[in-house]
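Structure, as structure tokens:
Every protein chain of the complex appears in place save one, which is left out.
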Amino acid sequence: MKIQIINGPSLNLIGKRQTDLYGVTSFDEFLEKLKTKYSDIQIDYFQSNVEGEIINKIHEVGFSYDGIVINAGGYTHTSVSIADAISAVEVPVAEVHITNILGRDEYRHVSFIANACLGSIMGFGLDSYRLGIEAILEIAS
Amino acid sequence: MKIQIINGPSLNLIGKRQTDLYGVTSFDEFLEKLKTKYSDIQIDYFQSNVEGEIINKIHEVGFSYDGIVINAGGYTHTSVSIADAISAVEVPVAEVHITNILGRDEYRHVSFIANACLGSIMGFGLDSYRLGIEAILEIAS
Amino acid sequence: MKIQIINGPSLNLIGKRQTDLYGVTSFDEFLEKLKTKYSDIQIDYFQSNVEGEIINKIHEVGFSYDGIVINAGGYTHTSVSIADAISAVEVPVAEVHITNILGRDEYRHVSFIANACLGSIMGFGLDSYRLGIEAILEIAS
Amino acid sequence: MKIQIINGPSLNLIGKRQTDLYGVTSFDEFLEKLKTKYSDIQIDYFQSNVEGEIINKIHEVGFSYDGIVINAGGYTHTSVSIADAISAVEVPVAEVHITNILGRDEYRHVSFIANACLGSIMGFGLDSYRLGIEAILEIAS
Amino acid sequence: MKIQIINGPSLNLIGKRQTDLYGVTSFDEFLEKLKTKYSDIQIDYFQSNVEGEIINKIHEVGFSYDGIVINAGGYTHTSVSIADAISAVEVPVAEVHITNILGRDEYRHVSFIANACLGSIMGFGLDSYRLGIEAILEIAS
Amino acid sequence: MKIQIINGPSLNLIGKRQTDLYGVTSFDEFLEKLKTKYSDIQIDYFQSNVEGEIINKIHEVGFSYDGIVINAGGYTHTSVSIADAISAVEVPVAEVHITNILGRDEYRHVSFIANACLGSIMGFGLDSYRLGIEAILEIAS
Amino acid sequence: MKIQIINGPSLNLIGKRQTDLYGVTSFDEFLEKLKTKYSDIQIDYFQSNVEGEIINKIHEVGFSYDGIVINAGGYTHTSVSIADAISAVEVPVAEVHITNILGRDEYRHVSFIANACLGSIMGFGLDSYRLGIEAILEIAS
Amino acid sequence: MKIQIINGPSLNLIGKRQTDLYGVTSFDEFLEKLKTKYSDIQIDYFQSNVEGEIINKIHEVGFSYDGIVINAGGYTHTSVSIADAISAVEVPVAEVHITNILGRDEYRHVSFIANACLGSIMGFGLDSYRLGIEAILEIAS
Amino acid sequence: MKIQIINGPSLNLIGKRQTDLYGVTSFDEFLEKLKTKYSDIQIDYFQSNVEGEIINKIHEVGFSYDGIVINAGGYTHTSVSIADAISAVEVPVAEVHITNILGRDEYRHVSFIANACLGSIMGFGLDSYRLGIEAILEIAS
Amino acid sequence: MKIQIINGPSLNLIGKRQTDLYGVTSFDEFLEKLKTKYSDIQIDYFQSNVEGEIINKIHEVGFSYDGIVINAGGYTHTSVSIADAISAVEVPVAEVHITNILGRDEYRHVSFIANACLGSIMGFGLDSYRLGIEAILEIAS
Amino acid sequence: MKIQIINGPSLNLIGKRQTDLYGVTSFDEFLEKLKTKYSDIQIDYFQSNVEGEIINKIHEVGFSYDGIVINAGGYTHTSVSIADAISAVEVPVAEVHITNILGRDEYRHVSFIANACLGSIMGFGLDSYRLGIEAILEIAS
Partner (left out) sequence: MKIQIINGPSLNLIGKRQTDLYGVTSFDEFLEKLKTKYSDIQIDYFQSNVEGEIINKIHEVGFSYDGIVINAGGYTHTSVSIADAISAVEVPVAEVHITNILGRDEYRHVSFIANACLGSIMGFGLDSYRLGIEAILEIAS
């Protein structure tokens, strides 16, 4: 079983960036714990600040993996193209967000990507990623 | 440990109503499985079609339980008052939806309640409720 | 043959309230005439100011009656939940209004409920209810 | 007693056009049945694809007939001028629609004409015309 | 010197229609007085309820007359095509309205035609037409 | 002289809920002081989280009391039906709010109820209720 | 007979300012011609860049003059207060504009003042003022 | 104790202007009664039609008086600058309106000033000013 | 093989009207060249300024021709009825425009007709018509 | 003669992705046929999922090729930057779309790119590309 | 070389007013430093709370000075008339703001004045004025 986690722009700075919003744990530390917890499945990780490279990755894994857990960061609110890429592939995709995007700036209330995903999980901090994996596992079971 | 599940209007018809959208499992059947899976915690269930009774229940459990998992149904998109009730209490609240509300009618894209909740989970069918409980457990741990 | 008439908030004051808009006939008087005219069918009447109780009634009769004639009053313009309840049941529903809601305040131009109903009739005074029954009878025939 | 039915653009193709929306009965067949049912009143019929000719007809009958039943078709959503013509005459006018225009494209939700009419009836198929005649008869009685 | 007056839909009913808004003088009576006052110029009059016939008339006189005074009635608020016809010809065009359209329904606040005209005059009753002729005369002088 | 105070959803938690917004005085304490101050008039108090019960109360007292002071809480921003109930009765109604609703979330800027009331008072903390009573007394005098 | 012309901000620069839009004739020169033409009536002129002084002038002449011809310049599009002042006095007021404001920037399409005036004249260059006087004379006659 | 009443544009015409809206009592008469009633405090009065002079007055009294009761008239709906002046000073400010601005034209529903004030009182006729003083007194006590 | 070209209002003035936008070639000249180029198919031409006559023509050829190439001119942006007529017939329809309507006034950005057509071609001058015929030929082949 | 075809995100999956919308022919197969048909001109092909690489390509060919045929995919609806790149170069650009974007989701109705292009062609399936080449050829001839 | 600095409403309170937003330095102190730094040019200063007086000053210096640096304060967001005054004069005008107006309330995001100015500088505290002078100097050099 293979699940791809995709992180969008500036999520490489988690733990260092705006820690009041995103917490002090770096994504690498969190990822280690996640892999330990779900040691029986393969969890791959990809981060890019480039919209098109995120699309490339979705194309690459979208016909062979069991699921994608994606936090598209700022592209969430602007990218029709990532949404199109998700619609174009076959794998179930769970959208996750660290913060509750509905409680922030108005332009963050719209998610172009949500509509193309199976479902969305937001607001539970880094635990949102774990819940995304849980959701994929349930579907795959 | 005590978690309250609250279901809003017409969710008593799950399994019977629009089965293409909501599936054929009744909520009672699903609840049984959920209680079996999480047998070490107390899961209480409440359903009402009356907005004010949902508020009453939030007030009742909102200072003593460990968490609320709420699917406010149609009130999600119209009720400032349920959102206010959630803000008024102390317990962490996870909003859940069976369908991906962002993929349905435009007036369903707005959730007044989301903003007052800790986070939201939508689109994973009845499994959204389980993920809501998982989220509460993580916070409480 | 059984038809349920449902009246929403403040429609119990018809004949007493804003008589320039709603006329001087009370709903009870009108109902008597209606029952006399359609003496071969069972016409049940329910009025409530509580949104959730209207939903309860729709659930109650929605799988066994031949039709519902509903004037949801002020809830017409705000209630996603009543619309959901109508979509959730099987019975044909005719929406009626005493006044022409399109000729009043802007916020009354939107009917959330109309979309879930078979059709709508508005502006013909209390006669709108009779036309609603006529519409149900034609469908049932 | 004289009632004028006015049909707007493309309603001459009823029974032939988009039969999933409008049914397979042609308007001529339906009209025959209607005349048979209401044999004691004079029912005149007029159809035109030209907005101005519809206005001409409203002017022509608007001071002498007992009522007009109008389905302005696509002009419903765009014609201030037909609405003005209705306001300019004295006869009571009932707006009818075969489909529930509130359940179709957004630009069909607005009826410029409704505001100028006595009332509106929509969504009951061709039976909407019969209900329109019923409404006129009640007023005239 | 030749000036064409063009009246749009239902303006043939002036003096008969909604007399509180439009007054009790018929347009024919008013036209006689206007012709008497401006006896040294040729004033032609055309009224139609058909949008396209108004366009035909604009095309017909638009390259040879000295000016057009137009009250497009309800088409004022909806007709891009009449505006296009005015832009397509060479004659100066003055838009006139009997009532102050900015003091009526919101959808009457927009004039598609104004933008294509030299100028607009509204709210002075039938005298608006005389002012339109005055404006054309000044330009032509 | 009889004045009815009506409090909407979650206002029973005043003094306990979001004390930075609503202060630490409970409504019961405040009510005692108010009754002491206005000991020569009868002040009745009603609180409900149910929209329809608030309507019931308005109907009940709306033809016999001297005035209503209402804080509809979250229903202020969503309830056409409470506004309709106020319009349907004869008693003068003063709308009050503890906070200045125009200085909070955008969706709180709209009051459906204000339009149906005699007037509105907002932003003076619990003293808004006293001012509401003062306003009613002036009218009744 | 006394008519007051009121010019708003920067209209003192006419003839000097943006001559492609407003022409090369100064307002003083134009005013001389106007007074010569209408030598039997008293034409007073007032210009101010201060919104409140324009209101003062309206108050001053608004109960004793026969008419006001006003070009409120930029305040046309923003001043509720000038509109209120016009509504508060008894004299008929004609709004004029040199340019066709409907053919310029979008924010110039709205005239708060128009609604309070008897009527509006725009787009005929400085001749708009003469037409305004003509309109007042007709009313006063 | 010193309270400043500030009245905006055209409020000097109260009692003379649109008496159906504003009543027949002049502000001077009302002010006399107010001063009599609150004879133990100093009530200063200022009226201006000039937005900037209202700002000057707010600056002048805003650091030394005990409160301001302001009815900014038409500037209520357009003046960011008066709102800024209120925010810039230290004195508590109560906004008052004679009419219920929420029941009038749509552009009167927005109050830029309300947000900067402590609170707002509207719709109680001239009594709104007295309630404003009552509110200030309570705060100062 | 038979293709109908339909031109809407003022397109009869092409070559004479606004030549900077539409060029100096008259449509008749262009049509001759087109017929010469596609000499093996029958190309019929119809122009009308009347919305309803355009609908009549669509009805007439819409069940027997191989395709329609339509430039509805100003009706493009306002006519629900022409769109309905296109939806009501069976023939493939290609919408064409001489100019790029997306680079002109905002109200020209909306095409009601596009949605009902197979596809749209705009901005290539008169060559847009040829491309429309090419598109129809490809579909018919 | 050299024409560059540029395809935006996920258009590499044509023939494999959402075949009900985009058909079963892969773009490579289609390109082969196109090159065969237009064997006397050089047709270059470029596809990228990265917005900036599409801009790079436009810069690269934009001063030396005879034309560009671009389908920017999802970037059509969001990219000001691609539109700017098209405006910045000298080559004529034809925008093409496989589907009729006006008949899909609302956010697909806006094309930022169209405005900067010579013209647009949409809705004719892969044939839209051929029509784009035809348009370029006509301009270049 | 002569540069005019113009400050709008409540900017006379800088250093005293909302010091968290605007800092503790008074404008007079800052102005002294500025004049010292640019001792070889004449820097004139004007502050007014009256919109029309700001226009007067723009007219006064707008044909003879080398540049204007303006912070219109609250009028920035509402004054078409100040923008018109800037457009009416010949001098280059630089708009400055102490705070980043795009990071504050939504109604502060619009600057009517910006469009009429050469350019805008915002968010650098009082240093924005110095940058404005730098910009004028560069243009004048």
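Order as written gives the chain letters A, B, C, D, E, F, G, H, I, J and K; numbering starts at 1 within each chain.
What we mean here is this: a residue touches a chain if its C-beta (ideal position, glycine included) is under 8 Å from a C-beta of that chain, and two chains touch if they have at least 3 such contacts.
Because the structure is predicted, anything quoted here is derived from the model rather than measured.
Shown chains touched by the hidden chain across the complete assembly: A, J, K. Even with one chain removed from view, chain K keeps its contact list with that chain: residues 94, 100, 102-103, 111, 114-115, 117-124, 127-128, 130-131, 134-135, 138-139. Counting over the whole complex, chain J has residues 50-53, 55-56, 59, 78-85, 87-89, 112 touching the chain that is not drawn. For chain A, the residues touching the absent chain in the complete assembly are 8-10, 12-13, 17-18, 48-53, 73-78, 107-108.
In the analysis below, only the chains that are shown with their structure count from here on.
The chains in contact with chain B and with chain H alike are F. Rounded to whole angstrom, the centroid-to-centroid distance between chain C and chain E, based on C-alpha atoms, equals 46 Å.
Not a single residue position of chain A touches two or more of the other chains.
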